[in-house]
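Only one protein chain is missing; all other protein chains are in place.
In this document, chain identifiers A, B and C correspond to the written order of the chains, with residue numbering beginning at 1 in each.
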Amino acid sequence: MKPTEQLLNDILDEVRPLIGKGKVADYIPALAEVPANKLGIAVCYNDGEIIQAGDSEEGFSIQSISKALSLTLAMTLYQPEEIWQRVGKEPSGHAFNSMIQLELENGIPRNPFINAGALVVSDLLHSRLSAPQYRMLELVRKLAQNPHICYDKVVAASEMQHSDRNASIAYLMRSFGNFDNEVMPVLTNYFSYCALKMSCVDLAKTFSYLANKGLPLGAKKTIITQTQCKQMNALLATCGLYDGAGEFAYRVGMPGKSGVGGGIIAIVPGEMTIAVWSPELDPSGNSLAGTAALELLAERIGRSIF
Amino acid sequence: MKPTEQLLNDILDEVRPLIGKGKVADYIPALAEVPANKLGIAVCYNDGEIIQAGDSEEGFSIQSISKALSLTLAMTLYQPEEIWQRVGKEPSGHAFNSMIQLELENGIPRNPFINAGALVVSDLLHSRLSAPQYRMLELVRKLAQNPHICYDKVVAASEMQHSDRNASIAYLMRSFGNFDNEVMPVLTNYFSYCALKMSCVDLAKTFSYLANKGLPLGAKKTIITQTQCKQMNALLATCGLYDGAGEFAYRVGMPGKSGVGGGIIAIVPGEMTIAVWSPELDPSGNSLAGTAALELLAERIGRSIF
Amino acid sequence: MKPTEQLLNDILDEVRPLIGKGKVADYIPALAEVPANKLGIAVCYNDGEIIQAGDSEEGFSIQSISKALSLTLAMTLYQPEEIWQRVGKEPSGHAFNSMIQLELENGIPRNPFINAGALVVSDLLHSRLSAPQYRMLELVRKLAQNPHICYDKVVAASEMQHSDRNASIAYLMRSFGNFDNEVMPVLTNYFSYCALKMSCVDLAKTFSYLANKGLPLGAKKTIITQTQCKQMNALLATCGLYDGAGEFAYRVGMPGKSGVGGGIIAIVPGEMTIAVWSPELDPSGNSLAGTAALELLAERIGRSIF
Partner (left out) sequence: MKPTEQLLNDILDEVRPLIGKGKVADYIPALAEVPANKLGIAVCYNDGEIIQAGDSEEGFSIQSISKALSLTLAMTLYQPEEIWQRVGKEPSGHAFNSMIQLELENGIPRNPFINAGALVVSDLLHSRLSAPQYRMLELVRKLAQNPHICYDKVVAASEMQHSDRNASIAYLMRSFGNFDNEVMPVLTNYFSYCALKMSCVDLAKTFSYLANKGLPLGAKKTIITQTQCKQMNALLATCGLYDGAGEFAYRVGMPGKSGVGGGIIAIVPGEMTIAVWSPELDPSGNSLAGTAALELLAERIGRSIF
């Protein structure tokens, strides 16, 4: 069954009562100020049709959702072994910013979607691109077919002011020889990617290539190969939801990626891409109402990769 | 594309050179004695058609593959919350028998497919079944449509003689109030399940219900609901391959479960169930040649959940 | 300056207000029932003179203080290398019953005064003594010059009923090949040692040999050599107070050993042995008022090994 706007509105109404039961990310002021009652959803079909409801066109900080974009960009620049010798492909079983495992495993992050892994990917981009921030923005605007997408400079600056933990992670990897560039410039880029301001519609369109064998919306050429597309979805399914990937697979049954800004994208391979937004998070750091909305949607339209 | 016997034979020939590069499990003599050059594969279509190659009818110790059967049986006996308050749904990020996380997380195992989790499931079965070993055997024989399936008593006895680590795990959970029965009788049952002796054909038929919305081969009634079937596949995809689930998803792209006896089952939802066997293991404890065979098969027939 | 009975009484009065600010051990009923306001102290000079105050003749469960006795007994039965290849000499930096370090360090406990280490020592005694419980009782009665000292059978039985955590620890070491006997009989002995019921006077007399170069009170022959005596004091100073050894050295400045029954013994080498008792514990598991009393005493009589 194909979702209608009515169905999306119904789902948002059903999950709205969850608002107030989670917690908006507050480690930086710029995120803490986002109104908790924002709620939006957008579905982008592989043919480009968009169905949407709620605050689906309002931009928000995509945060860790950008980690999937960085990895995609790195996949276009590096051979697989160049990436996978520096970062693993396994779920971490720890909080997204924990350093315990990183020390025990000699500075090789478990996967590209925890902070340490995404910092390694940013380090890779930094080594091979002369202007990685510019290149990322160009990529996202093209994928989303929206030239107005920007970095939220207030968020990026605020992140940089609270960057001690990520600096610690980067220096630890550097001490193990798994970080090539100066730490601070890479952190600056990393936080910019996180500070991309995009709407649910932007996100659903942007990640359409993951539902369409690597082919971006409206494009004639794939951005990554079909095999890479499957690999990316596999990584999202096992590692994309912080330490809540198992629960997300159990309840929603789609590859996905979340961010502490309250956004989540989910992929129905071969068919559609979904983006939801609700700022309050569950204890794992995933959008509480957003996950619930995806669970209902998956059930109502009878979609699951399992 | 549908696999032919020829294709399966070709795949086995291609992966055979890997034999000698892994390591047969040797923590108990009964497993160490299995010839390293055994290699078999079987595919069971949802309509009952079997395609097979190599040592596909020779029985071997299914070991941890039994953890998927125990959980299935528990799902038929308990309400979801009764199970999931005692065991989690997240990948562990640690070795299958590690106790570190178990202590830090107060005796709640990460998922039902690491040893600690499977022991909790065995404890659940022990509490509600008068003869859990008998019931399990009955279930497996019915699912596999093979009344000759037996426990390998030599393997089970050997496991019991080397049970200190698992006893330690069970007592730790008991100290946290997450283990209800006496430890030794539950261990005895647990090791029996692991000592089920089955062939690739047996396994492919047995797990057919996971590819068919909960409906066992030749049955008229589902053993678990369609929703439970999806949930089981989600758990297998994120946690079924020890600390190699991410790599397996990346390379094979199917929900699966491995055992240290060298067997692996993999599910193509809606279509077929696959079982492979090659005793030598990779460092994560998954069959080395078996994983490679599944990777080739997935690629050749163009199947992946991603 | 030599402590007088008056000084001891003054000190007890000064620390009495701490009662109510700690927590009586309650993991077994038999300990939880001990009145929290018990408070006693005894000093035994190397010449046998006893000075005492408060509830100094009332017996209590010595608990982990027995770990120093077990090690002493093991030192008389084994060559040093036989002991120290199975247990380390370093502070653990973890709670007394943590298993994390034990797993990471392959079943070799950090020191003989955490539970794991004391269980290894009990295993050593079990291997070489036909009746270790009897032998321990005989030793303690002789050292304390008190033939009425007994095991508290209610406490021992209660410990055995709550022994899951220690069983887990023992089985883990057994899985690493660092435990030779059956677990349960060793646990039974271990809990009996912990359940020794002794008074402050008993304890001060018993441990007099540690202040007197290995020579027990009233004895003509040392029980351990002068070198072993120094080694034992060194181990007590670095590892004797659970995860509070540094704080104890900082505040009290004497080798010591505590038990969750609220007792602490402390050694002034060459001069005297002190025993205090107050059941309420601080977060590290050491007697709150007992530590304070030792701190005051050390200061008033101007004694410290530093």
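The rule we apply is simple: a contact is a pair of C-beta atoms (placed from the backbone, for glycine too) under 8 Å apart; a residue touches a chain by one contact, two chains touch by 3 or more.
Just so you know, these numbers come straight off a predicted model, no measurement behind them.
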item: Contact list for the unshown chain, restricted to visible chains; value: A, C
item: Selected from A:I50, A:L129, A:L172 or A:A219 as touching the chain missing from the view; value: A:L172
item: Contacting the left-out chain in the complete assembly, out of C:G48, C:P147 or C:G246; value: C:G246
item: Listed residues C:A204, C:L217 or C:L235, member touching the removed chain; value: C:L235
item: Touch residues of chain A, complete complex, unshown partner; value: 98-100, 103-104, 164-165, 167-172, 174-175, 183
item: For chain C, residues in touch with the removed chain; value: 88-94, 101, 110-111, 229-231, 233-235, 237-239, 243-247, 249-250, 253, 255, 269, 304-306
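Everything that follows uses one rule, which is that only the chains that are shown with their structure count from here on.
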item: Chain located farthest away, centre of chain B as origin (C-alpha); value: C
item: Chain closest to the middle [Cα centroid of all protein chains]; value: B
item: Averaged-CA centre spacing for the pair chain B and chain A, given as whole angstrom; value: 32
item: For chain B paired with chain C, centre-to-centre distance based on mean C-alpha positions, whole Å; value: 48
item: Between chain C and chain A, distance of the C-alpha-averaged centres to the nearest whole Å; value: 55
item: Touching two or more other chains - residue numbers and ranges from chain C; value: none
